[in-house]
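Just one protein chain is left out here, and the rest sit where they should.
The block that comes next holds chain A.
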């Protein structure tokens, strides 16, 4: 199996993926714009609104939008926590007992924040009921919350002179689930089943292996979970092995479907954004930056893996350790880059086993704030916040005070954006720093030296950025990591959301300034380059010192 043999199928696979995304994102983007702007309600939605007693047509100011969101998320965490603790007394428990408090807390937070960090083996810890009524439900709603926040920010840019009204959280949440996530997941689940992914409620099945030993194989509602796991950039696999498990991801076709699912919403939302602000070119620019960074990351990671040093990789033709031979190396790199560049965190190979530069690249994807293309919604609002930073730094150079999409970026806007940019790096750096010098923290780190530092950094980067994937080397099933990472997930999710919604409110109350020849053009390649540069420099510079001691040192060894 030499790399040369693998190259063409790999290129074809990427080609098909890009083509599919290119074809789908135009109508899908328009559809999502309609979903979030249409005044009409579906019957099932009305029933839900009546049940929870909300007026779906009442526009909320940013503060009440945020309070609704936080209230909803708090209830989600509590419900999930209760479900996990009590699963032993509930049906379909597979004989599993309740989950311990720290673990239940970590998991409840993790699924509510769209992180889906798995310190546990899904099959050995969570009952079918917990998986379906808890995890699966959160897979839908946490994704829909992310999209709602992104749409609220887009409304802030699109609207002019409202009194900070940015939509209705309950309507946005419901529509995201009912009109976008459910229908696609439904179709995707069937596609995955057709591809061989299992879907049943079976308990363990005992089989006899070729060697004659007996193995207990767990069945379950995998295909339905799998579809939303990727579509909602959640990432929490039914099985511990996630998408490298043959029941979750049996062959290259399902692999491609899964990658498509995890990229489709993040890469389509810029289109929706362009339509909603009335200038599709703005959407194009954001999309171009996301796609450019993603492609560069993919190229570098694939190259690093193919050129992996050492005798084993030479024999295998590439760094094959930890990767599924079913998919081969390029498909593993493609999956890994896509799952870290979105906030998914599902894996079809073990990131810990990537070569140092390859793993470093995956880590860097997460550290960038997952904006290329990022999690559902989170990627778009992250990139828009960075666009505001770019406009602020360079926009002055056209001789006007900075403005983006007709909205002035003044001190209040800048304060919110500055805090946004600060939050996640602070969580990552402090969390990692504390963990690498304290006993309980060090205990979880499996490998010594630079690689161990990468593992810890990856753990906190993944948690604070709500990715959920792990450098498998870090044992996080300890109270230290469960609590610390839980906090990182919680703050990493909701502090930025609060800041983004406040920003949306301020922007919505501003009067839109019409563009002129003197306005900084934010739809040209030059601005796309600037935005990519700001993303790399401003965000990247924060992490260069620690990266240089982790993956960089390791790569140069």
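Going forward, contacts are C-beta pairs under 8 Å (C-beta built on N, C-alpha and C of every residue); 3 or more make two chains touch, one makes a residue touch a chain; residues count from 1.
One rule holds in what follows: contacts and distances are computed from a predicted model.
Among the names given as "Cytochrome d ubiquinol oxidase subunit II", "Iron-regulated ABC transporter membrane component SufB", "Potassium-transporting ATPase ATP-binding subunit" or "Multiple sugar transport system permease protein", UniProt records the absent chain under the name "Potassium-transporting ATPase ATP-binding subunit". Residue A:394 is the one among A:30, A:193, A:296 or A:394 that touches the chain missing from this view.
Of the listed positions A:10, A:306 or A:546, the one in contact with the omitted chain in the full complex is A:546. For chain A, the list of residues touching the undisplayed chain reads 160, 389, 392-402, 406, 409-411, 413-415, 418-419, 421-422, 425-426, 429-430, 432-434, 436-437, 449-450, 452-453, 511-514, 516-521, 524, 526-527, 530, 533, 537-538, 541-546, 548-550, 552-553, 556-557.
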